[in-house]
Structures are given as structure tokens and as C-alpha cells.
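A single protein chain has been removed from this complex, and every other one stays in its place.
This part shows chain A:
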Amino acid sequence: MVVAVDSAPNALRQLVVVGRGLIGATAAITLAKFLAPSGCKVTWLIPQALHECDDQDVEMADPALSRWLAMVGCPERELIDACHGLYSLGVEYQSETDDFFFPYGTHGITPSPAPLEHEFFKCFNGAEQASFTQCFLATRAAKKGRFDFPVDDPRSVKSTLRYGLHLDRAALVDYLQKFAGSLAVQCVSCDTLQVEGNEKEGIASLVLEDGTRIAGDFYVDATGARAQLLREALATPFRVGSDSLWRYRLSYREPQSSPWRPYARMTRERYGWRREAGLQNATGVTAWLQSPSELNALEQQLKECGTRYWVQPLETGRCSQAWRSNCLALGQAAAQPGELLLSEWFWASHCLLLWLELLPDRANQPRIRAEYNRRWETAYERLIELHWLHAGRAECDKAELPEALQWRLNVLRSFGRLWRRDDELMTDESWVALALGLGWHAEGYDPTLADIGVEPLMDKHRKILQALDKVAEKMPSLSAVIKRH
């Protein structure tokens, strides 16, 4: 067998990232970190006129952010200081009827003989099944205000921990901009920007207000919902979703609660969802609302208190393709799935890593592009599903849920099992924990549990909780961890 490659690859040499905010910073840093060693230069254009986000916003990042920081070599503890950040072990959900904790990480308990959640399906009906998440160390520790970092030793229960971060988004962008500079990203600020190009030939160049022309082999559009490259210059159609679950996103800040909590909180309100994510010096509050009248009422309330707030109208949907010609759009520039549980950063960085996995060369191979767009579309659907999961018992009727989600929930209800699919964004454990907590319960369970009584199982769970509590008690408080570092 003799196989030889026909021609040497024509590697990308000059990448241009456009965008003022967190997504642009993330793209510039990631591309520089991974492509600079092969001789690729990254220019980051920062158009100041581009409205990106509210400076009041708090980035509530799941564990993907700390993984990314490690990957690009960004010092996390310094970042925490600069962004008044806090560590988080998960999200506490509160509603009128049910409360539950959505933990990051895993429970780490080996099936014996059935997966752990099935034991809860056997022992309980309905909402009590969500007590499954009590078997995560993250849940036990968070409720006690404790925090610790995961360890590598798989024998330690602390190896099951993962943590997210709450960060001041404006400070985060500033910090990452400086960090990008240290990676030899060429940062170029400008007031306005003109894009030269068309849908047939792609982006040709970018012209700054002083006439400077910047050209690259490939362009990353991180210009937010405006999508200055993908939608405006390349005329890529945007498909509005069949129904926007929440039409407004309103954010503001409140004084920080004391002591610091190692978790975020999601509260089911009459108008939709309210999320609190604490920083060291304040709490970021974000509300997702459905109706204009509810929005007016909340605005009125905030005005009366003299609270500054910011409202963003939401239009769920996506472009027909996120990668077109020589332009890749990230985050809201490509699609707006919303960001109730997983932020725009999560979505954008997930897609960027996918693009890096496939990595075209200057020939800009069409099959790679098609493969990216196929998987990007799947990721979008998966993310949208999470929002439907949150809305399914209030904002919409169950019958309105997307077919794929209905199917997954039906399988969960009937057999207590997750329908496995390609390209999931969350682990099976996390998805089950979330679904149970949000009120989707199982009626069936693994048949190997049929001959085992409920009492021995509950006894086992009591022992697990005792063991976890013992470990959690010895963990430091979040305040102690932050002060120590």
C-alpha cells in the first residue's frame, strides 16, 4: 500500500477576527494559541462603535471556561481577581413547588447493577426523583457554602468536582484583551469598519475609517447580532425560530449577598426566569421575560429603586450557515439560541473548537465547510432544546416541544433512559439531572432493580449522603478559598 498526499497543504497564514466583546477576545486568543505555532498570524479588529453587551452583565460560565483558560494558558486566579470572580459548583433552581440543585461534574458512582439514577426512579415517583442530584459532592458542598478544586486521583470523591466561574464580563473582556496582546495577537482598535466582499467571493478585505485596508485568508465574525460580515456583507439569510420562548432579556446588578455562595440561582418567576450570579462585589441579575407588560412592570419596579438596567430584545433563530466562503461567524453573529443556562461564550467556544478540529486551508475546502455547518446546526438544536426544557412546563405546551426533545423526554419517562445521540453538549448525567429537576420524571427503571427492595436502596443512599457530607464539611468555605488565593 502506498499512499501519498497529492499536494502540500496551503496553510492559513493570516486570520482576522472582528468583534469588540468576549467572543472576539476568545476567538483571537484561541486561534493565536493553536495556530501561531504553525506560522499563522492573528489580527483582532476591535470596532469601538459596535455595541456588544451590557457592562453590567455577569458571565456565568460552566466548567468549559476553566478548561479553556487552562488550554490557552491564561492564569485563572489572576483573572478571578481582575474580574471580581467567584467559583461555582452548580446552579440552584427554585420554584413555587420544587427546588433542586444542578451540580457541575459527576457523582462518580459506578452502576451497581443499574445506573444510580435508576435507583431513584425505583424508590420515588415524580418530583422526589430529583433528589438524585443530592448524591453529587458538588450539591452537598454548595449547600453548605463550601468549595474546593477537583483532584486528579480517581479514588478521591473530590475528583468528581468541576467548577464554573462568575465573572464581571466587562472586566473579563479587558483582561482577555491584554492577554491576547501577550500572545502576539495584533489588536487593532477602530471606530468604524467597512467590509468589502460579496456572497460569491467571500470577504475580500476590511477597511478602517482612516483608509487602512486589512486583508486575511480567513475571517471570524464576532460582531454580535449585527453579524457585519456574515449577514451584512455576505447576505446570509437569518431564519427566525418558530417561536421565541422569551422575548426580552433584562439585566442589572444588586448588592452582593453575604456570605458568598458557590453557586448561581435560577428562580422561576411569573414572567419567566430570573438568574442570580454572584461576584465578589455585587450580584448580577438577569431576567428572561415573555410579555411586554411583564417587562414594563419589572422596568417600573427597577426605576423606582433607582437601579440601572439593560434590556435586550431576543429573536431566537440562526443563519442558514455559520461558515460561508472564507468567513466563520461565532456566537450571536451566527445564531441566537438564547443563553439561559449555557452562555453565548459556551456556544461560541464550542463552535470555534469544532472549526479548529476541522481546520481548512487556503483552498477553503467545501466539504469541510459542509461538515462544520452540519455539526454546528446540530449543536444549535441541542442548545435550543435546553431552553425548551426550561420552558416546557410554563411558557409552552408540551405538544409544542421540538420533536427530538419530545422523543427524548418520552424515552426518559417510559424507561428512565436517555436517548443517545451524536454531538451532545452535556454529559448524560447532567442532562438527566436537569430534566429531573425541571419536572420531567421517569416511570420505568432498569429491570435489574426489580428484585431489589426499596429499603436497601434508600439505606445505600443515606450512607452515600453521610459520606459526602463528611467530605463536604472538611472543605473550606468559598470565602476562605478566594481569600487564600
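Note that in this section contacts are C-beta pairs under 8 Å (C-beta built on N, C-alpha and C of every residue); 3 or more make two chains touch, one makes a residue touch a chain; residues count from 1.
What we mean here is this: contacts and distances are computed from a predicted model.
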item	value
Chain left out of the displayed complex - its UniProt protein name, from "AhpC/TSA family protein", "TIGR03915 family putative DNA repair protein", "Tryptophan 7-halogenase" or "PadR family transcriptional regulator"	"Tryptophan 7-halogenase"
Touch with the omitted chain, as defined above, among A:I109, A:A204, A:A225 or A:L359	A:L359
Touching residues (missing chain, whole complex) on chain A	1-12, 34-35, 37-39, 356-361, 363, 365-368, 370-371, 375, 410-411, 414-415, 417, 419-424, 443-444, 447-448, 450-451
